[in-house]
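Here the complex is missing one protein chain, while the rest keep their positions.
So that you can tell them apart, the chains are marked A and B in the order they are listed, and the count of residues begins at 1 in each.
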Amino acid sequence: MRILTPIIISALMVSTAYAQDAAPEAEVLHWFTTGAAAAALGEISQDYQEAGGVWIDNAVASGEAARAVGFNRMVGGQPPSAMMLNVGRQTDDLIDQGLLAPIDEAADASGWNQNAVAAVKEAVTRNGHIYGAPTNVNGQNWLFYNKELFERVGAPVPDTWENFWIALDKLKAEGITALAVGAQPWQLSMMFNHTLAGLGGHDLYLKVFADRDVEAIKSPEFREVVDAMVKMRDYQDPGSPNREWNIAANMLITGNAAIQIHGDWSQAEFDAADWDGYGCLIGTGDKSFIMGGDMFVFPKLSDNASEERKLGQQLLAQVMLSADTQVSYNKNKSSVPSRTDAKFEIVDRCKAQALSAMADPSLTLPADGMLLLPDTVGALMELEGELWAGTVSVDDFVTRFANAIEYAD
Amino acid sequence: MASSLTRPSYFRNIASNLAAIPAWLVLLVAYGASMGWTIWISFTSSRVMPVNEFVGLQQYERLWGELAWTTALTNIFIYSVLSIAGSLILGFLLAVAIDQRIRAEGVFRTIFLYPYAMSLIVTGLAWKWIMDPTLGLGKVTRDFGMPWLSFDWLVKPDTAIYVVIAAAIWQTSGFVMAILLAGLRGIDGDLMKAARLDGIPLIRFYLYIVIPELRALIVAAAVLLTIGAAKVYDLVVALTGGGPGLATEVPARFIMIRLFLRQSIGQAAAASTIMLLIVLLIALPWVYFQYVRTPNSRGEKS
Partner (left out) sequence: MTSSLGPGPSGAKPKRFTAGRIGLYVFLFSAALLFLLPLYVIVITSLKDMAQIRNGYIFELPLSPDLDAWHRAWSTACTGLKCEGIHTGFFNSVKILLPSLFASVFFGAITAYAMSFWRIRGGNMLLGGLLLGAFIPFQVFIYPLVRIFAVVGIFNTIWAVVIVHTIFGLPVITLLFRNFYAGIPIDLFKAARVDGGGFWPIFWRLILPMSTPMVVVATILQVTIIWNDYLGGLVFAGLDNTPMTVQLINLVNAFQGEREYNVNMAATILTAFVPLAIYLVSGRWFVRGIAAGAVKG
């Protein structure tokens, strides 16, 4: 595996005159504090150290806090070498402000440029330069279900919406919590998008998020999606408000709930707990696969940053984008690499679904964060949170949703 | 002799004014410049980083259309009034109770005071569990045959804020108790005996004699509580994350989310400016009369 190391080291030695004494170092800001995600990141850290770099870990508990730290460090002129964000438009403003360093060379040297998944590469390219190193492509509209509970009540596999409701009713009739929900806005937003893509369909999803078509939002098809969301509320348990996603995933593992509609990192939870009694589906109804990703951006270091830091930053980008590292990272995270030439052994049936969906452009959809600015995404999340809490009517929801999309930048 | 002391010479005053420089720096630079910058940013189109593109009142127009903001303001008002009143009342009752020559006074005092010592990020999780209908008190009552007492107030939008208020009262009433206890101890012992001899009923005694005596301390406690209530953040994040829906959204959280997660510091700045205006509107007259205009601390007219 480590064939890459000598290549990288020699590339470095060629590119800088005095690389001998300066051990490249990188301060990496992220929010993978524990569990499978931390293990995945640990793989990157390990590869980086084997390539000669020093990894300075800066883990912060939540995405919000990590952004607070990262943006403030940029404002304060002392940015970290790399900062974790999600693939999409979260970097738009940073790039416009000239705060991020492009990593074109690293992308070329690692071969990522030539083999990247097209949608992801497009999402991180601006003005012809690459500004982010996506570590994976993750799926955001999976439906996981507890097979044993399904068998027990005789519920059909929920691959169509008809079957979905039948399954929910059968589960509920037996006193089983049908849906494991973590009622936090970001999780609810994923459930909503799953329903929009699955029930509303591939085209409606794109009309809403990509074309910003207000008429599409006011259409009866969209309304049907909202109604479905409202109906799903009846199948959760009372403890769902503010519940963390991994707690919800755990409900499936322990048999306390039957279905979780969430991203593929839930599967990492199942695997980490050595539980394989789960079934997995991409999309109910329409089989489109909503893709997002994790990535690292590389803030422009100040002019008086040390040589170690400058070298370290480029080396880090290269390591992150290398095929082998992508494979070892994704094994732990249950997502797929962001480059198509990574030798990723498909061990399970779920990954197989993902990879075959990704191969067909008519079956893939970009996550909302790829098409909309964080402000709009946040506004929609807030709205979906209100819908789930029952504090906004369907009509108001549609109106405000349309409003947010119409005035999105 | 008197005149040379009441009018310190110009020469002597330099040291004292110099010593006050750090405080002036804090006021003018830390508070003043920060608020000035914030107000400026609220008139720009800044998103994740500050930019100087002036857009007039656009941010404010958007802000007032945000249900989250108007809800946050309503919530902070309800929260402040109820949590401060509740802490004052409970703190007073606890102080009176402890003042009654009870045994193990030290133990009780510590029990009521310890919540103030612990971070809410920390105790918030414990309360979240206790009030989780599937884990805490709700589970106990359900399993023990009392499902009608579901303790699910934290997860319902209509009642969530009252649980947050209750947790706030839990946290601060011990502090109020400590202040008022000291005050009770400071009340003229003869006054108490005389009132008792006169046979005044207990409640009237406390209401009409003791409380007026403690007025200054109660006001001080109320000021400290208000300062904390306006800024509440940790408690809300720990207990409800602002939900369900917007039921427990508060200004500090509204601002925080727009600063970093939603990359919209223009909005955050507009919200901050409105907070400043509200503070000025409500607190300024009071601060002025209490501390600036009226007899200065030495009892001499300024």
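Note that in this section contacts are C-beta pairs under 8 Å (C-beta built on N, C-alpha and C of every residue); 3 or more make two chains touch, one makes a residue touch a chain.
Quick caveat, the model's predicted, so the values are computed rather than measured.
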Touch criterion as defined above, residue of B:22, B:145 or B:199 at the omitted chain: B:22
Residue, one of B:63, B:235 or B:255, that touches the chain absent here: B:255
Sites on subunit B contacted by the missing partner chain, in the whole complex: 5, 8, 12-13, 15-17, 19-20, 22-24, 26-27, 29-35, 37-38, 50, 93-94, 97-102, 105-106, 108-119, 121-123, 125-127, 129-130, 135-136, 139-140, 170, 174, 178-179, 181-192, 196, 215-221, 223-224, 226-227, 230-231, 233-234, 251-252, 255-256, 259, 265, 268, 272, 275-276, 279-280, 283-284, 287-288, 290-293, 296-299, 302
Where the missing chain touches subunit A, by residue: 27, 30-38, 41-42, 45, 55-62, 65, 68-69, 72-73, 75-78, 244-247, 250, 254, 265, 268-269, 272-273
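The definition used in the following text is that only the chains that are shown with their structure count from here on.
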Where subunit A and subunit B are represented by their mean Cα positions, the distance between them in whole Å: 39
Subunit B-facing residues of subunit A, complex: 63-64, 67-68, 71, 74-75, 90, 93-94, 97, 99, 183-185, 237-242, 373-375, 377-379, 382, 385-386, 388-392, 400
Complex contact set, residues of subunit B against subunit A: 47-51, 67-68, 128, 132-135, 138, 150, 152, 154-155, 157, 160, 239-241, 243-247, 256-264, 267
